[in-house]
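Here the complex is missing one protein chain, while the rest keep their positions.
Labels for the chains are A, B and C, by order of writing; each one numbers its residues from 1.
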Amino acid sequence: MTSGGDAAGMNPAVKAAVERARQLGMKPFVIYDGLEGLIDGKIKAATRDLTCEMSHRGGTLLRSSRSKRFFEYSYREQAYKHLKDNNIEHLVIAGGDGSFRALNDFFNDFQVPFAGIPATIDNDIAGTDYCLGVDTAQNIILNCIDTIRDTAQSHHRAFVIETMGRDCGYLAMTAAICSGADILVVPELPYDLESIKKRLQPQIEEGVGYVIAIVAEGTKKAQELTDWLSTNTGMDTRLTVLGHMQRGGAPSARDRLMGARFGTRAVEALHSGNINRIMVYHDGHHGECALDQVAGQKYHVSQSIIKLCEDMTR
Amino acid sequence: MTSGGDAAGMNPAVKAAVERARQLGMKPFVIYDGLEGLIDGKIKAATRDLTCEMSHRGGTLLRSSRSKRFFEYSYREQAYKHLKDNNIEHLVIAGGDGSFRALNDFFNDFQVPFAGIPATIDNDIAGTDYCLGVDTAQNIILNCIDTIRDTAQSHHRAFVIETMGRDCGYLAMTAAICSGADILVVPELPYDLESIKKRLQPQIEEGVGYVIAIVAEGTKKAQELTDWLSTNTGMDTRLTVLGHMQRGGAPSARDRLMGARFGTRAVEALHSGNINRIMVYHDGHHGECALDQVAGQKYHVSQSIIKLCEDMTR
Amino acid sequence: MTSGGDAAGMNPAVKAAVERARQLGMKPFVIYDGLEGLIDGKIKAATRDLTCEMSHRGGTLLRSSRSKRFFEYSYREQAYKHLKDNNIEHLVIAGGDGSFRALNDFFNDFQVPFAGIPATIDNDIAGTDYCLGVDTAQNIILNCIDTIRDTAQSHHRAFVIETMGRDCGYLAMTAAICSGADILVVPELPYDLESIKKRLQPQIEEGVGYVIAIVAEGTKKAQELTDWLSTNTGMDTRLTVLGHMQRGGAPSARDRLMGARFGTRAVEALHSGNINRIMVYHDGHHGECALDQVAGQKYHVSQSIIKLCEDMTR
Partner (left out) sequence: MTSGGDAAGMNPAVKAAVERARQLGMKPFVIYDGLEGLIDGKIKAATRDLTCEMSHRGGTLLRSSRSKRFFEYSYREQAYKHLKDNNIEHLVIAGGDGSFRALNDFFNDFQVPFAGIPATIDNDIAGTDYCLGVDTAQNIILNCIDTIRDTAQSHHRAFVIETMGRDCGYLAMTAAICSGADILVVPELPYDLESIKKRLQPQIEEGVGYVIAIVAEGTKKAQELTDWLSTNTGMDTRLTVLGHMQRGGAPSARDRLMGARFGTRAVEALHSGNINRIMVYHDGHHGECALDQVAGQKYHVSQSIIKLCEDMTR
């Protein structure tokens, strides 16, 4: 099942998990609509034609949800009943740390072991260097910036572009590095408008060039920066909030490959008795770790990425 | 030169005009920054390497502007001086009807003949069925909607998507037809929320499906419809304003082909003494028309397009 | 049903036809695998969830075929039986002129009226200025050329690129115009290698630049030109046959809009008793024409397109 915000790469992960389960002699099912669907028994045997088209589709074909009901024991009991009726003995879930914690509580109640696959475009799960959906989101963001740049150049304009990422500036930082942005505002770094102004002064005075500023949504500074740029540079300044375009789209090669590897490994872990583990990608290798190394921990963007960003904040 | 809002297809049009001029034994120049650049003498001989990379680039490499100064005689006089200094005897301009009128005034002052190429993603120029930039914008909008649909489906959500087009609903209408939208709000058509509600009722009650609503910016109804959907369908509803992403991007095949044909014809018209004409595409053929058939007239979306849209407004 | 080579825009056309039929109180069915499927009775009632995802998918979800069996009366009789069993009284077919003729023969046998929708990336159907799939194919071809150009520029190389189109050079011609190609070889135009050599001489001698040559598959000259370029320019020359990439891909905005309009009109024509007509787009307007104006006629590329191409052939 998939849970929480949809992320490209969820479909390839489901496909790989189903296929590996079949190879290992298990009988795979899919659960629709995440934990909500589990409560309501939206469960189907995973047929071949269900998964064969999955590798190249965006979002999650199993659909997803955020479930409040699952916090209540009575609904979890109902969910367990559906699993028992279908003889389902293991769960694989792709989602964020909230989803993993929910299944951990569920395990404590009913001893149904699970495996977790990190999937969120925010890339904010501790313990893993990669979450499904991030690479696709980065590519979509860059396409958007490249497109906006055409207009910025055509008119000597300034553009402020707000990216997703909740409290994590990873998407904004990598977008800024990859697009050669002029200004970056993220939760992880202070920024100094006076110094930015001084830096941009020469190109503004010449009346040439344009300005691209990337702002992480978590800072809530997009409108403020737009106003500041308009006032302080005299340039025609526009704000574009990228919004939900960042989530969907056909998964990139990396998200498909990562999805295939996470999905395969999740099933193998459960099959070998290695239960309640979160699949991670760390130091260039796939591995597993315990829930408490993932959930509730704060994710930190790597120092080398941050270092590449500093010049854009001052 | 290019003028007004940037539109994909301007570069191919410039390239074609320059090459045709050369073939006809003229000496082509390019003017940067539109009418502002004309006033400031930003004029260069059009070399081969300047245009050879133009066919596949978005925006306008000659850059553009909206010029208030050009309304004053003294600045127009200055502009004329620059043309004279360079022995430039004809002007080709890609832009909207405001730009054409400006060059017409200029002709009345200084007898420099011009040819106009309609270029605006709003597709709101009377007398021509096609303006450069429209096809590229339509394709970008559809890509965005396809991407957002992935998330809408994954979560049973409603999405309201605002498209550009100023007072003209053409982009919104074609986007709605092409994406199979559920709701459409444009300046050209009334809409009936009660009837829309009744129509969507079945799929909402089943708890399946998702809703895509397209709103033209000219109606200023995007936020209102978002609130209404949230209240009346109980669905998690999000608003996405596509913004400037719609403008740029590599020109589509159609915009390149149309750009090539408009650009070629503009130079041929001037060369054969057919001056102060606007290039148009009408009833499947390229032609030319007088300024007063274009400027100040209201553009009307074809009835057959409107008819295909009616079911989405009620 | 869809028949012959697959073309982007077939899915949107099917969707529009089904929806319009429903609005007019008809009961729509879909036939899978084209005429082969009709013989074998692969017929299903067209449900809402079947068509709701159709607008943005490439190829044809109803699948297609080329049927030899349909030439035999006994198989056509079998096909008719399936239609009768399902109370199907009208047929809508998207495909080429061969498919239209087949249904015309079928009408002569069993009086089942049909409507034809022109769909082929070759754009070689007489009587209509547009066939579904062409615009998508043009955009894919241009993306490929833009990508190959990156390598050509990086290495001062010559690239010969073969496009589809059977005996018709339309795709090759528009690709050459839109990409600013140096050389073009199509069935419709003679070409003069000596004069081409003279034209390219300066840029080859300077050792700068690169060469892009477009060859229509119908000429079978791709390998020959590759060898000639290698020998006569001394440039490292590569041949790329674009092949089946040109067929598929999500339909472009234009193919979706055209598909919607052709599909809607086909059903309306049948509904109003206007039977055995081919939907056409001519002089900027949608209309219908009789089979004999379409089938067996030779399609001619417009003179204005040909004129834009001449300089690339000499």
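Note that a residue touches a chain if its C-beta (ideal position, glycine included) is under 8 Å from a C-beta of that chain, and two chains touch if they have at least 3 such contacts.
Predicted model only: the values in this text are computed from it and were never measured.
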According to the contact rule at the top, which chains on display are touched by the left-out chain?
A, C
Of the residues A:178, A:193, A:289 or A:306, I need the one that contacts the missing chain.
A:178
Residue, one of A:42, A:69 or A:261, that touches the chain absent here
A:261
Residues on chain A that touch the omitted chain in the whole complex?
12, 15, 23, 52, 54-56, 129, 135, 138-139, 141-142, 146, 149, 174-175, 177-180, 250, 252-254, 256-257, 260-261, 264, 281-286, 304, 308, 311
Logged for chain C, residues touching the omitted partner chain are 2, 6, 8, 33, 57-60, 63-65, 140, 144, 146-151, 153-156, 159, 238, 240-241, 243-245, 247-249
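One rule holds in what follows: only the chains that are shown with their structure count from here on.
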Chain adjacency by touch: line, ring, star, complete or other shape?
line
At the chain B/chain C interface, shared numbers over all numbers used: above half (same) or below half (different)?
same
Farthest from chain C by Cα centre, which chain is it? Let me know.
A
Middle chain, criterion being Cα centroid separation:
B
Just curious, how far off is chain B from chain A if you go by their C-alpha centres, in Å?
35
Whole-Å gap between the CA centroids of chain A and chain C:
39
Rounded Å distance between chain B and chain C, as computed from the means of their C-alpha atoms
27
Contacts with 2+ other chains: residues of chain C:
none
